[in-house]
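Notes to accompany the following structure.
The other protein chains are all here in position, but one chain of the complex has been omitted.
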Amino acid sequence: MFPDQQKFNDMTQYLYKYRFWILYALFSLTIIFSVQQEWINAYIQLVMMYIGINIILSSSLNIVNGYMGEFSCGHAGFVAVGAYVTSVLNVWLFVSDRVFGAPVVSENYALFLFPVTLLIGGIAAAFVGLLVAIPSFNTRGDYLAIITLAVNYIVKSAIENIQIIGGARGFMGMRKVVNAMHDLWDIPWMMIFTLVFTGLTVWIIWRFVSSTYGKGIIAVREDEIAAEIMSVNTQRMKMTAFMLSSGLAGVAGGLFAHVLGYINPGSFTIMKSTEVMVMVYLGGMGSLSGSVLSAILFTILLELLRPLQVIKWVVIPLMLILLMMFRPEGIMGDREIKDIFRKKS
Amino acid sequence: MNQSKRLISIVFMLCMFLTPLLWAKQPVIKIGFNIPLTGDIPKVGEGSMYAAKMLEEQINESGGILVGEKKYLLKFIFEDNEAKAESATAVALKLITQDRVLGIIGPQASKQAIPAGEICDSYETPMISPWSTNPQTTENRPYVFRGCFLDPFQGPVAANFVTNEFKAKKAAVLYDIASDYPKGLAEFFKRAFEKIHGKGSVVAYETFTTKDRDFSAQLTNIIRSGADVLFTPQYYDEVPLIVKQAHELGWKKPIMGSDSWGSAELMNLCGNDCKGLFFSTHYAAAGAGGKTLRFINKYKAKYGYTPDDVAALTWDSTRLMIQAILNTKGLTGKDRKDRKAIKNQLAKIENFVGITGKMTFTPQGDPNKCAVVVRISDKGEFEFFMSVCP
Partner (left out) sequence: MEILIQNTLNALQWGSFYALIALGYTLVYGVLLLINFAHGDIFMVGAYVGFFFAVLFTGNSFIQLPFSIPLWLVFILTVVLSMIVTSFVGVTLERVAYRPLRRKGANRLYVVITALMCGLILENGNLAFFGASRRLFPELIDKTIYSFGTINISNIKIMVILTAITAFIFLELIIRKTRIGMAMRAISYDRMAVPLMGIPIDGVIVFTFVLGSSMAALAGVLFVTAYPVLEPYMGAIIGWKAFIAAVVGGIGEIRGAFVGGFLLGFIEIFVAAFFPSTLRDLIAFSLLLILLSFKPTGLFGVSRSTKI
């Protein structure tokens, strides 16, 4: 009896420790099953995928704007880089396209290599993030805002000038890639990929924030000079934080491109950056669960208010201003969901 | 007290349950409208919505349409795509899967029509874009049609016109590089013009970005290039600024436009500077007759201004959709089958008489239609100058 009891305790301890991920896995499986059985219509599926993408966007921006306390307002630029790199790679490799010609590799590989191209898009975006991080070592606060703003404009303008990927006309062909995946095995791949990468992102950020890096960037936010004195390598912290933030944004961009099937530079303007910033501040700077919650709320709110048409974009900023006045820390402030449901010990 | 309260709530609940049954008594045909009510071109959305609402009222007041042996009322569902590609896609999906429409009219601008068309085609729902002139909208998409001519046709129309009318040998182009429609049309014009006059005859090919207000640098280059005519395929809110600044910098030669000029707002914003200029378009309000004139008068009486080409094209496209529904001679009530039937009927339509001209669909889903060149008269009206047919 005694050894079994021990094993049982170990198992329950294990399950409890990973309860979030187990719940998430169950949740994802339910969703995928429902979609496969066509219980959820395509519009709701689209909204759910948008929610996932927005979660990645807001939590990635939270690293820089929330935990590190900087003011980066050009997040859409990194999303654009990821979106275009992933899409161009996929279309070039896997499908026949008017510009790129016949597929380089058989389209059967689309399914397996999609995560790879997505990550390549993320790495490209992280590289651009590095280009932003380097000048930021000398400046802080409001000057960083300018740099990120300018980078956003530059990326958008650069894409508009590259005719081979369509320029202002936009780039299409991602739907063929998704169809290729479905040809192999007909399950809802984009939903699966979105769920997987959203979970991965949240996990990565959680680990990052709990590690010494996380503590380091919070120290930078509170008092950079003191942190430097306390032997925190602020340069390395900033660089890593920026690269992680922009890399994840790039991944979100790649997902966005394949969910929508069409991207054009007009989707990645300052307005989009502003929307992401709104989600971060709504959730609370420095709270990961806050960003997740606010992304969900914000996406649903946007869709619910669609019938309001013009008034929608008066109501949403108004609600945010009221929020800023009465609860400026956002929904979660500084805390995580864990802190609210704290076990009585 | 409690007794009456309970009675009231029971009656109330009964009413709530029964009303859907009441509604169900009226068979309706649902058509979706994917239009830009907010964003950069809200006037386009407004014109589309007004024309469609006018048609809906007209038909419903006369009792609806008779398909086969059943009479149906029309229900138009208007959704705002905010002039953004993501929203246009979300709206298309919503109309198809949640509202379960039989067909979709719109989006209008090519930037939204192209991605929305992909959705409609994969979900096998017939779609007509009244205003999009980019070839990519209907290319390889059996379910997507359009109600107007294409840019590859419009470009040469403009190039030929300026050659014959103004005897132009050198041309200048000013267009918005960040927007799909002007960019495409500028390219088609350049190709056509250089085919006639040789390579390099387009001596100035200047660009700007959407929302720009100052064109002095580009116009300075254009004036110095020695071109005989300026072609600028821009929207009604940019044209007045371009034309005024060109005149301020000393440009006295002709200026040619495209169908995006054709809004009711153009003369409100442009005034005297635009008088005497030309543009190619789908229909001319001044000097119209017959059905076209009836439409214009009705619209003007109801909404207070002369309808622009978007309104006229939306009217025609919606009537095309309804005609196709009539031609099916009976709907089964199953979405997939009905949508397929409607699409097949649309493809077969021949010599449909619309207020913007006669239409027959090619296998691509584009209509064979004539273009009209309009001259802005000294009274500020759009008067018919000549028509060019393929």
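Read from first to last, the chains carry the letters A and B; within each, the first residue is number 1.
Note that a residue touches a chain if its C-beta (ideal position, glycine included) is under 8 Å from a C-beta of that chain, and two chains touch if they have at least 3 such contacts.
Everything numeric here is computed off the predicted structure, so don't read it as measured data.
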Contact partner of the left-out chain, one of A:20, A:109, A:153 or A:206: A:153
Contacting the left-out chain in the complete assembly, out of B:28, B:66 or B:217: B:217
Of B:139, B:194 or B:265, the residue in touch with the unshown chain: B:265
Which residue of B:79, B:151 or B:206 touches the chain not shown here: B:206
Subunit A residues touching the omitted chain (full complex): 65, 71, 135, 138-139, 142-143, 145-147, 149-151, 153-154, 156-158, 160-161, 225-226, 270, 274, 277-278, 281, 285, 310-311, 313-314, 316-318, 320-321, 324-325, 328
Positions on subunit B contacted by the hidden chain, ascending: 37-38, 40, 42-43, 45-46, 177, 206-209, 211, 213-214, 216-218, 220-221, 223-224, 236-237, 240-241, 244, 248-250, 265, 268-271
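The rule we apply is simple: only the chains that are shown with their structure count from here on.
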Contact footprint of subunit A on subunit B as seen in their complex: 37-38, 79-80, 84-86, 89-90, 93-94, 96-98, 111, 114-115, 118-119, 122-123, 136, 177-180, 183-184, 209
Subunit A to subunit B touching residues, read off their complex: 41-44, 46-47, 50, 157, 160-161, 167-170, 172, 175, 260-267, 303, 306, 309-310, 312-313
